[in-house]
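Yeah, one chain of the complex is gone here, protein chain that is, but the others are all in their spots.
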Amino acid sequence: MEYTKKVMDHFMNPRNVGVIENPDGYGKIGSPSCGDMMEIFLKIEDGIIKDVKFRTFGCASAIASSSVTTEMILNKTVEEALQVTNKAVVEALDGLPAAKVHCSVLAEEAIKAAIEDYLSKK
Amino acid sequence: MRRVYLDNNATTKTDERVLEAMLPYFCEVYGNAHSMHSFGQEAGRALDSARETVSNILKIEKSELIFTGTGVESNNLAIRGIARAYKRRGNHIITSAIEHPGAKNTCQDLEREGFEVSYIPVDKNGVVIVEELKKAIRKETILVTLMHANNETGVVQPIEEISKITRENKIVFHTDAVQTVGKIPVYPKELGVDLMSFSAHKFNGPKGTAGLFVKNGIRLGKVITGGGQERKIRPGTTNLAGVVGMAKALELATANMEEKMKEEEELRSFFETEMVARIPEIKINGKEATRLPGTSSISFRHLEGESILLGLDYKGIAVSSGSACSSDDLQASHVLLAMGIEVVDAHGTIRFSLGKFNTREDIEYVIEEAPKVIEKLRTISPLWNEFQLKK
Partner (left out) sequence: MRRVYLDNNATTKTDERVLEAMLPYFCEVYGNAHSMHSFGQEAGRALDSARETVSNILKIEKSELIFTGTGVESNNLAIRGIARAYKRRGNHIITSAIEHPGAKNTCQDLEREGFEVSYIPVDKNGVVIVEELKKAIRKETILVTLMHANNETGVVQPIEEISKITRENKIVFHTDAVQTVGKIPVYPKELGVDLMSFSAHKFNGPKGTAGLFVKNGIRLGKVITGGGQERKIRPGTTNLAGVVGMAKALELATANMEEKMKEEEELRSFFETEMVARIPEIKINGKEATRLPGTSSISFRHLEGESILLGLDYKGIAVSSGSACSSDDLQASHVLLAMGIEVVDAHGTIRFSLGKFNTREDIEYVIEEAPKVIEKLRTISPLWNEFQLKK
């Protein structure tokens, strides 16, 4: 099992790590006992994602998936962000090993959860 | 960048002297050890001499040594072989909760064939609970199979104590000594076992050559059937270069062993003391038990193992999370869970395993770099941040 350069880059230099105080949307997916957990914080203005931060407990591909996903949705509309699939995440990372595809699903779900949180509060 | 290999429980570098000993058996002495002509006889003498070396070192008879292809194969041959040969006497097998997949999955497979298997628990240090083992014995028990030292924690099991019990109860006893042979003194007859598996690549020998001690008088069914090699117990053309390499590797590993063990233990002690001093919220697993001198299993709280492994790898440091065989599946280690370690902590556990080529400089590099890797990953971890807030 070997990761792509892209995965290793996002793993070693994750983008948008951290928290947003009083986020407009917040999603938390996974559980520590399964070995993976992801948190996404969104700042949304006029339906556009102006800022995004994440924190992830998990393997390298979970960390890389969250990192690349935050890049993919930054400055996108909420509708566009909802279109991001785990397949797109895998593609953005130039692929994931078969056993690791579920880590990208986690990223997709975390984004969806954060946006749902935002929509439900609106 | 410095590269530090701390995954010697997974496999080791072949010693240059071992390779040198093997070289004539590829292009010069290339006969089949079972052929009658002079090419075969030369090969046969080399095979015999390797068998003698290994037998002498282990203090067993030449007729008690079967060469196999892998440690996993030795485990299979021992466990399936006894199950088959003794099945008329009973259908119950005792093993532990912390075995290597080679033994564990074989026991599980035998369950599908109608055998009953008891998996004896371990205490919090990873030592098999002997009282529980005693209680598990039935009149149908034909085999106890127990590893000598665990591959993930290095914790050594009370084999001698247990062999007294198996002897009293006339139960065949197999130990998987793949992690101990070549690392600490191991003599199957002093341990009191009937069968013992070991594998060359764990002690700076070549991959693809392993052995099984089978005490004279013990009947053994076969896993692989064919011609007459290895007393018909393990047919297939013998890997002569590999067997010669294993003998040489064992010779080297057991020379000045006490001294080398002491050095390795000192190095590990230095490593663990520094790690604990430099990194908060870590725990050394099995620390209170007798351990192999070079193995250190450390749980880094609030982190996941693979990310630590790759973070260290980025710095040139090779370690493992769980056993290498299972790096494809994503379960938390059954060994750590059996010790009562929380699932989250088990996920964040790394095995550092030293070998004879590691230096103090290697360890100094690791204790410099590891804290940085851990700190960086913890800033990403929501669990770590939650924990900081709670404090």
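Note that the chains are named A and B in the order they appear, and that numbering of residues resets to 1 at the start of each chain.
Keep in mind that, in the parts below, a contact is a pair of C-beta atoms (placed from the backbone, for glycine too) under 8 Å apart; a residue touches a chain by one contact, two chains touch by 3 or more.
These figures come from a predicted structure and were not determined experimentally.
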Candidates B:223, B:247 or B:339 - the one touching the absent chain: B:223
Listed residues B:250, B:310 or B:373, member touching the removed chain: B:310
Hidden-chain contact residue, picked from the options B:118, B:150 or B:199: B:199
Touching the absent chain when the full complex is considered, from B:185, B:236 or B:280: B:236
Interface with the undisplayed chain - residues on subunit B: 3, 5, 7, 10-16, 18-19, 22-23, 26-27, 30-32, 34-40, 68-73, 75-76, 100-102, 105-106, 108-109, 199, 201, 206-209, 222-229, 235-242, 306, 309-310, 312-313, 316-321, 323-329
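Rule of thumb we're sticking to: only the chains that are shown with their structure count from here on.
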For subunit A paired with subunit B, centre-to-centre distance based on mean C-alpha positions, whole Å: 39
